[in-house]
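The complex appears here minus one protein chain, its other protein chains still in place.
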Amino acid sequence: MFPDPPGCSFASDNAAGIHPEVLAAISEANSGHALAYGADRWTSNVEKEFNELFGKEVSVFLTLNGTGTNILALATMLRPGESVLCTDWSHINDDEAAAPERILSTKLISTPSEGGKMSVDSVHARAEALGNIHHAQPGVLSLTQATEWGTTYSIDELGELCEVAHSYGMRVHLDGARIANAVAALGNGRTGLRQMVVETGIDTMSFGGTKNGLMAAEAVIHLTPYPTQLGQHLRKQVNQLGSKMRFVAAQFLAALKDDRWLDWASHANSMATVLHSGATGIIGESAGPPPAVNSMFPTLADAVADPLREWCFFWGWNSASSQHRWMTSWDTTREDVECFLQGLQIAVSQAENRN
Amino acid sequence: MFPDPPGCSFASDNAAGIHPEVLAAISEANSGHALAYGADRWTSNVEKEFNELFGKEVSVFLTLNGTGTNILALATMLRPGESVLCTDWSHINDDEAAAPERILSTKLISTPSEGGKMSVDSVHARAEALGNIHHAQPGVLSLTQATEWGTTYSIDELGELCEVAHSYGMRVHLDGARIANAVAALGNGRTGLRQMVVETGIDTMSFGGTKNGLMAAEAVIHLTPYPTQLGQHLRKQVNQLGSKMRFVAAQFLAALKDDRWLDWASHANSMATVLHSGATGIIGESAGPPPAVNSMFPTLADAVADPLREWCFFWGWNSASSQHRWMTSWDTTREDVECFLQGLQIAVSQAENRN
Amino acid sequence: MFPDPPGCSFASDNAAGIHPEVLAAISEANSGHALAYGADRWTSNVEKEFNELFGKEVSVFLTLNGTGTNILALATMLRPGESVLCTDWSHINDDEAAAPERILSTKLISTPSEGGKMSVDSVHARAEALGNIHHAQPGVLSLTQATEWGTTYSIDELGELCEVAHSYGMRVHLDGARIANAVAALGNGRTGLRQMVVETGIDTMSFGGTKNGLMAAEAVIHLTPYPTQLGQHLRKQVNQLGSKMRFVAAQFLAALKDDRWLDWASHANSMATVLHSGATGIIGESAGPPPAVNSMFPTLADAVADPLREWCFFWGWNSASSQHRWMTSWDTTREDVECFLQGLQIAVSQAENRN
Partner (left out) sequence: MFPDPPGCSFASDNAAGIHPEVLAAISEANSGHALAYGADRWTSNVEKEFNELFGKEVSVFLTLNGTGTNILALATMLRPGESVLCTDWSHINDDEAAAPERILSTKLISTPSEGGKMSVDSVHARAEALGNIHHAQPGVLSLTQATEWGTTYSIDELGELCEVAHSYGMRVHLDGARIANAVAALGNGRTGLRQMVVETGIDTMSFGGTKNGLMAAEAVIHLTPYPTQLGQHLRKQVNQLGSKMRFVAAQFLAALKDDRWLDWASHANSMATVLHSGATGIIGESAGPPPAVNSMFPTLADAVADPLREWCFFWGWNSASSQHRWMTSWDTTREDVECFLQGLQIAVSQAENRN
């Protein structure tokens, strides 16, 4: 018999709610009138905060959701006729409902990957098409950090990918829906962000907030200043401009203050480590490798996965390999993890008894 | 000398903040985990509430901003190759940054209008193109209620436009970014909504929330049920799906409860009436006709408009006719109005003295 | 009783066939193998011919049809997010089935016009939107020469429109589907073309061939060299690249040789003058003003137009004003015109007798 399920599910970091400090910031910003569409003081403050965060002048375009953020980033990066090179498992290719193709009218050239990571060889191979008018012309290389498989690129790997891409005239986009978890894992504070994104040569990034305790707030960051008006016009064109933008800005102000965004992500990461360690004790190598960030991808027989999921929901990830995804978040507690591991133990025992 | 400006500007109803009841509802929904992307109980509750509101089963797709809502509505309505018929002043044609054309890859056939209203004659005239493969084929007629010029269609006018459009095989979209103000002006409670939208034969509407005290919440409503999965897929394709949708749903739950949405809009409308009446006392016919909803469009010389705007911002609306827009909102107070009228009096006197 | 109808209809210049010299050129080019997609000697020769024609180095992208040519021109001109300013009667706005919006995902901002001509005032008025992120941003001004109403811009008018557009940062596109007729009307040979297109400051033009005796051959001409590979890639993207391009090139080689294209257009123009003069003798001012090029737009009662059209087809042009279009072509003969005028006389007499 399963106990009561944990207070927090392990389905996704976006099943979590709003961090109390973020909600407080929204509430505080709710006083009087402010001009709509970003002409407010919260928005200009958040731009300053991002400049400080990156240690240089960047362009910031606040946005409403993850898919839209990636699409805006690409819309600002692509030149007429160009395509995007990405992995088969990339969020833009696999999880965005063909929205990029619809809104950008552009090809995503997807290439096989290991653990969701793009290889330098793949970039070389696809660059062969450059100059042949009959083939799609990759103008942007899109990488995800942390990846959709919970892995991370090292700083060296990112640097090499940027170098190779730039050598072909491509620009590099980083989908950082979970950049907080990747930087937290690096463990060097905001300096780590600069090493990972500025020093490697990334051109433009999607800076995620919603998966890290915000209500609904993301941003496109250009590491080299981008024409403001054009970026804002394109943001409106891709449906990523809200009218009461001060409430989006306020969320980021709360997250960036005292680098709370890294604390929250760090907590989620460490809960994943605890979860993985406990799960390894129960299912051994089927737990997979230790998590780099806040997710793990255990291999589970249906006899285990089905009742466990029934009790406390999580998503299947790859039916071909029987892999599932367990994910922690800013609000996952040690008790939640222990309770979930208890459930795992029960599911495993029941499955064994049934045999 | 101007006094301190009013607490609320008259720039736009989306310069106002979040109604306290809406913020409370967001806060209340922030407890524990809930599956993302609308698979939560707030979302299913709001669907029930909309069914009750309309007195029939409707399809509800919650969305993030006004432009995106119109685009999703059109995306669900358009058949391959079709175009959209609208007025030159319609929001989709004039204020959405060419986002509809970008995301829908469709032509908006704009037609001259009076007071932002589409005429039956214009529909007949443009329908002449039907069947000619060289011309854009209008498949959807899009109307706005209340219009961008603060006017409203009568129920009979809407009914006739729907009838004519349907006779040509077109479907009718209603951009109801300010539907609350239009229904409140009608003064028949939610029955008025049904008369205006259901009985007239509207097919699909954009149901606005953000301009009426919500933080960021809109909805596409199909008055005849629409395939759920397809609508949700298209919503994701046009960047209108957020992950933590429970917080969007919670906003509407607060607004629909006890028809608070109509109270809020009604208040905004009546403040506009007070404003207009006072302004007429100062500038006479230049105040324009009495407002149908929550905006008025006074004709002002620059010598009046410029210092007034400097003191308390509002938007110019039509440079050719020297018309400006003053708009009230759910939080405009009588004191705000009086203060603004005082400022108007000062601006007028100063301009006269200068001559 | 009507006699036998003329050998050539007056429906359109594209109802005419292929000029024998063009067909001969196709036949001559049909010998042996040639690499596909424009890597052939006919294509490189035609590029040289166009350089000579314009008296400067231009970029030439041969194309397949008129709509596709305009779309390719715009595709090469538009920067991300930009829209196109054009008249309500422009071919791209009214006669291209919303293909520009579909393929370019861009707004055509149409503006009312007289006789199909864009006014400088309209450009100024629409340029007001520049810099406002909520409005479509006109980046290209598209003009048609000769216009869809058979009128022409003077060289001075073109020069002024280019100057004003450039002052706003817009580029100027010329839809020259009937450029041959406009240049022939100017009467200064290929020097006239240079005065009309090069000296006025046009950036890019659609150079029509099909309406002037070619089988199917058009070209996008950039008056300032454009990146070859990018232009070719975009041409393929908009479905305007054929495999056996040598046969497209061969058509233009025949037309440009000894400026035969101007002879053909000149003949069509003069046949229109003869037609108009005869028609004025029969229906007076209803014949409209003398044709600037190869079309006239008589006002005809249905009682005249219907039997006449039944006998020898032509198109109605504007139902609101009862105007129709009669058009001559490279192969219209004096006998065709006389026969048609005879028919007109009969139709008029019959209509009068009926009253």
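Letters A, B and C name the chains as they come in the text, with residue numbers starting at 1 for each one.
Operating definition for what follows: contacts are C-beta pairs under 8 Å (C-beta built on N, C-alpha and C of every residue); 3 or more make two chains touch, one makes a residue touch a chain.
Remember, predicted model here, so these are calculated numbers, not experimental data.
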Sole residue of C:Phe54, C:Trp149, C:Phe247 or C:Phe297 that reaches the chain not shown, by the stated touch rule: C:Phe247
From C:Ala97, C:Val140 or C:Ala272, residue that would touch the chain that is not displayed: C:Ala97
Residue of B:Gly32, B:Gly55 or B:Gly81 in touch with the missing chain, whole complex considered: B:Gly81
Contact residue for the chain not shown (choose from A:Asn45, A:Ser110 or A:Ser270): A:Ser110
Touching residue (missing chain; options C:Leu64, C:Leu78 or C:Ile92): C:Leu64
Missing-partner contacts on chain C, residue numbers: 7-9, 11-12, 14-18, 23, 26-27, 29-36, 64-68, 71, 96-99, 102-103, 105, 210-211, 215-216, 233, 236-244, 247, 313, 331
Those residues of chain B which, in the complete complex, touch the missing chain: 37, 75-76, 78-81, 105, 131, 133-134, 137, 229-230, 232-234, 236-237
For chain A, residues in touch with the removed chain: 81, 83, 94-98, 101-103, 105-108, 110, 112, 125, 128, 133-137, 319-320
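The working rule: only the chains that are shown with their structure count from here on.
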Separation of mean Cα positions, chain B and chain A [Å, integer]: 34
Distance from the mean Cα position of chain C to that of chain A, given in whole angstrom: 51
Chain B-chain C separation of Cα centroids, rounded to whole Å: 42
Residues within chain C bordering two or more other chains: 81, 105, 133-134, 137
